[in-house]
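Note sheet for the following structure.
Note that one protein chain of the assembly has been removed; the remaining protein chains are unaltered in position.
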Amino acid sequence: MTLVKFLATRLATLVFVLLTVSFLTYALFVLLPADPAQLACGRPCTPERLETARAFMGLDRSVVEQWWEFVRGVFTGRTFGSAGASIDCPRPCLGYSFARNAPVTELIAGRFGVTASLAIGAAVLWLVVGVGAGAVAAVRRGTALDRGLMIGAITGVSAPSYLVGLLGILLFGFTLDMVPVSGYVPFAQSPVDWAWHLVLPWSVLALLSAAVYTRLTRSQMLEELGSPYVRTARAKGITERRVVTRHALRNAAIPVVTLFALDLGALLGGTVITERVFSMPGVGALLMEAVGATDVPLLVGVTVFTAAIVVIANLAVDVVYGVLDPRVRRGGRTR
Amino acid sequence: MSLDRSDELVAPTSSAASGAVADSAVADSAVAAVGRVSLWRRLARDRFALVGAVVAVAYALVALAAPLITRALGVDPYTYDLDALGPTGAPAGPLGGISAEHWFGVEPLTGRDLFAIVVMGSRTSLLVGLGATVVSMLVGTVLGLVAGYFGGWVDWVVARLVDVLIGLPALVFMIAVGAVAPEWFPRLLLLVLVIGLFGWSSIARVVRGQVMALRASGFVRASQALGASHAHVLFRQVLPNLASTVVVFATISIPGAIGSEAALSFLGVGVPPPTPSWGRSIGDAVTWFSVDPVYLLFPGLALFGVTLAFNAFGDGLRDALDPRGGGSNRRRRRGGAR
Partner (left out) sequence: MNLAPRTTRRPARRVAVAGIAVAATLALTACNANSRPGAASSDEATAVQQGGELRILTASPAINWDPATSQNLAITTLGLVERRLTAWQTNADGTTEVVPDLATDTGTPSDDGASWTYTLKDGLKFEDGTPITSADVKYSVERSFAPELSGGLSYHKNLLEGADEYGGPYQGDELDSIETPDDKTIVFHLDSAYGDWPWIVSMPAFGAVPEAKDDIQTYTTQPVATGPYRVADTVEGTSVTLERNPEWDPATDDARTAGPDSVVFELSQDETVVAQRLIADSGTDASAFGATFVPPAQLAQVQQGPAKDRLVTSGPGALAYLAINTEADGLDDLDVRKAISLAVDKNAYRVASGGEIAGDFATTLVTPGIPGREEYSNGVNDVAPEGDVEQAEKLLDDAGWSGRELRLVVEDDAPTLAKAQAIQQGLERAGLKVKIVPQAEDVWTETVTQGDGSKYDLTLSSWQPDFPSANGNIQPLFHSSQVGDGGYNLARYSNPDADDLIDRATEETDVDAAASLWVEADQLILGDAPVVPLIYTKNSFLHGSKVENFRIPDFPAYPNYLQVSLAP
């Protein structure tokens, strides 16, 4: 399979997945025994006004039609309502939230900074902590330090993040009054406040996720340290420090970086629980708001956006591997 | 299923790179290579894993005997005891109302016995944890089998199913499905199904890989040549070879499923009250922490303990199966979500 064809196939898959995800989301929420038009009906509501609202929101059309409008809108933009007071949703239009009176794309853009700040900071932190601990454990294999780190890693994996997060808020936020307990300050407004508000969520997310990286790094390192070329390097008299950092760690890094790319992609799509626990108005919070209000356009838009990021992260990793390793293109395995 | 898709994603996915690397470690080499005897010997040397196993079994026993335990002690998780509460609805007395009558204290606002709630809550956790795992394993094994065995368009369809599954926000669907399902449909079963159906992608991938390897091997081709039906080859010849893999995979999937139930209940979309659930108790208890920290202690420890026990055991099991002893680099589904 040529590289071009490989890329084309992966892209087609991406489009297919996004279409399916958006359709499923539409279908499921249309089945829901709740009427989004009721939101827009006002108080007191009359059956006539309900009809008007339904027609305006396009809810009187079939699911397939509604979904198709959505798909078209992504590429062409959409216009709602009458000429006198039309509502424009410029492309890429991920729908228009009538409950919020705003294009979904705009709402997501407004929230993405929060999610990105949360995700990137935490990811950097857990990469450093996780890889560091894993490398140390591997080099000190079999020692008490190694066992301690690995038990710590399992413990970290087992702790529910919301529990740790909330306890962190209570301890560092309220009892010790060291860090702010909630809210978000945009980076542009004040970089210091921005970081200060994010310290706690970063730490919680990172400490729990680092465990996975610790384990992965350790096992990869052990494998590399046992490999022939490392033995050769040692035999040539290269210092142990150099062996570890230049050779073992570098090679062990490939799967770690892969995992990192995927994790980061997933986090960028929004972290429902972390954002909830720390009152962070990110994409995950937006999704929960949409669920709470049965705001179908917002829901579908955010779902598709999130799915897109996740799928793109997958795609990116696949492509990089595909370029690096022709066997992947043939459908083989990397190992 | 995980709530924040980071978990979901990272569990081996469509990517050729991440999980597949690791899964194949268990899948391809481990089980086949290690005899049962040496497996137990390895496992017996891993004290951490053994403790995990013992604790997990203890949890299971408590869950099985929960109604007997509570009845013997004369408590139940449903009866209100408003006399055990102060005027504000917080438990009367220190330490969350711990007394001879209420060993773990009482729940604020209701006065229900917290010991009974925690003990009976183990049933919810384990039932959903085990049930969802069984669903995942069933679906994943069957799809992995057919994908690996038939290849071609079947494989393609399964691969796309996995792709879509990763793209769907599990939590949103759980909420929506909960609302769409008819009111008579048992919520516990619904929870089992949804968590299970969001969690089969990794096992499917592993099974697929193994089946592809087996298919290439001699005995499957020999059977086919002898005219054995596909069903016969698949279920009589291929499937038995996968048993160990599936068992190991199931073990390490359980804590994730337990964590998902707790997380959903924490978010208020899990098991409906008054059925006890640790996740819901934790969600409630967190708001009471400054007034009644003991309320958080027991459900929190119970959940953490069972997740840790299964993780420790599963981890030991995997290490024992991997003769290289490096520990697996596979990323497990974690308890709860971030």
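Think of it as A and B in the order they're written, each chain with its own count starting at 1.
In this text, a residue touches a chain if its C-beta (ideal position, glycine included) is under 8 Å from a C-beta of that chain, and two chains touch if they have at least 3 such contacts.
Fair warning: this is a prediction, and the values are worked out from it, not measured in the lab.
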Next item on the list: Tell me which residue among A:50, A:63 or A:238 touches the hidden chain in the full complex.
Entry: A:50
Notebook entry, point to check: What chain B residues would touch the chain not displayed?
Noted result: 78-80, 82, 85-90, 108-111, 175, 178-179, 183, 267-269, 272-274, 283-284, 286-288, 290-292
Margin query: In the complete complex, the non-displayed chain touches which residues of chain A?
Written below: 32-36, 38-50, 52-53, 55-56, 80-85, 87-88, 98-102, 106-107, 110-111, 114, 169, 174, 177, 181-184, 186, 276, 279-282, 285-286, 288-289, 291-295
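As a convention for this text, only the chains that are shown with their structure count from here on.
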Margin query: As a quick test, compute the distance in whole Å between the mean CA positions of chain A and chain B.
Written below: 22
Item checked: Residues of chain B that touch chain A when the two form their complex -> 3-10, 13-18, 20-22, 24-25, 48, 160, 163-164, 166-169, 171-173, 175-177, 179-180, 209, 255, 259, 262-263, 266-267, 282-283, 286, 289-290, 300, 303-304, 307-308, 311-312, 315, 324, 326-329, 331-332, 334-338
Item checked: Complex contact set, residues of chain A against chain B -> 13, 16-18, 20-21, 24-25, 28-29, 31-34, 150-151, 154-155, 157-163, 166-167, 170, 174, 205, 208-209, 212, 215-216, 218-220, 222-223, 255, 258-259, 262-263, 265-267, 269-274, 276, 284, 287, 291, 299, 303, 306-307, 310-311, 313-314, 317-318, 320-322, 328, 333-335
